[in-house]
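All protein chains but one are shown in place.
And now, subunit A:
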Amino acid sequence: MTERSGDARPQRPAPAPLRPPSAAASAARARRWGTWYVAEHKLRGMRGYLGVIIAYSIGSPLMYLFAMGVGLASLVDSTSGARAFGGVTYLQFIVPALLVSTAVMAASEEFSYPVMSGFKWRRTYYGPLASPISPQQICQGHALAVAVRLLAQSVAYQAIVIAFGATGTRGWASPLVAVLAGLAFGLPMMAYAASIREDRGQFALVQRFVVVPLFLFSGTFFPLSTLPWFLQWIGWASPVWHATELGRVLGYGHVEPAWLSGLHLAYLLLLAGAGLLAARRTYARRLEA
């Protein structure tokens, strides 16, 4: 066994011992900033798969935009004209929808397997749990990091579509709506993910039978009103539809009553708020058994 510790080299003067701030100060900082510390940790971890994030969150919606907004649009705009889409081109119509859908899909990823990983596979939640951080802060920090990711990807997407003239500059607030949509879908999903003890393919089912239908039937590629009445409820329940409609109001001045815009916003806030409360409670119960 080779000895490599400091005391094997006496010729070097011993450095003054490093003393951290007092335990009380440490606890006070953790109580105040704990959520941010957890988010910082998670965001550093995301750097490890930054390439995947960029491809998934920016490359993928641009691919859709090109296929639908340029390819399909030439057909749609020439046959039904702009009237069918409230006086705008098909490209303008789907730009806000893809922004929101991509945020929701990214949220459905970030609030599923990584949550399970924190509790079970890699047990990464149990590290901070042994520090002054609380279970609620672990939950909030994870959510905050995802919100930062959603904001970054949405701003990048918006900047690109503005640069290519696919939408006007007035849609600057749309990324905020996309983040809210991601949280409105993702935080209830997070509460559900935190309650799962055994992975029996639940996330794949959610992906196929919740996320994909929301993507298709939330007025993304055609107005909700063109769906038969018995399918329209999907849109009304869907955070994707509410956020997309808000995005259209912000993006190109889609006309709807002010109360309806208020309702969209309230619905998204309600889902996100209820989801966060449920997730916090589930985290606390599971981590403090």
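We take it that a contact is a pair of C-beta atoms (placed from the backbone, for glycine too) under 8 Å apart; a residue touches a chain by one contact, two chains touch by 3 or more; residues count from 1.
We take it that contacts and distances are computed from a predicted model.
Between the names "Hydrocarbon reductase", "ABC transporter", "DNA-binding domain-containing protein" or "BLUF domain-containing protein", the one given in UniProt for the chain missing from this structure view is "ABC transporter".
Residue A:Trp33 is the one among A:Trp33, A:Tyr56 or A:Trp172 that touches the chain missing from this view. Within the whole complex, the absent chain has one touching residue among A:Ser57, A:Thr102, A:Ser134 or A:Thr282, and that is A:Ser134. Residues of subunit A in contact with the chain left out of this view: 1, 4-6, 15, 18-21, 23-31, 33-34, 37-38, 40-41, 44-45, 48, 122-124, 126-134, 287-289.
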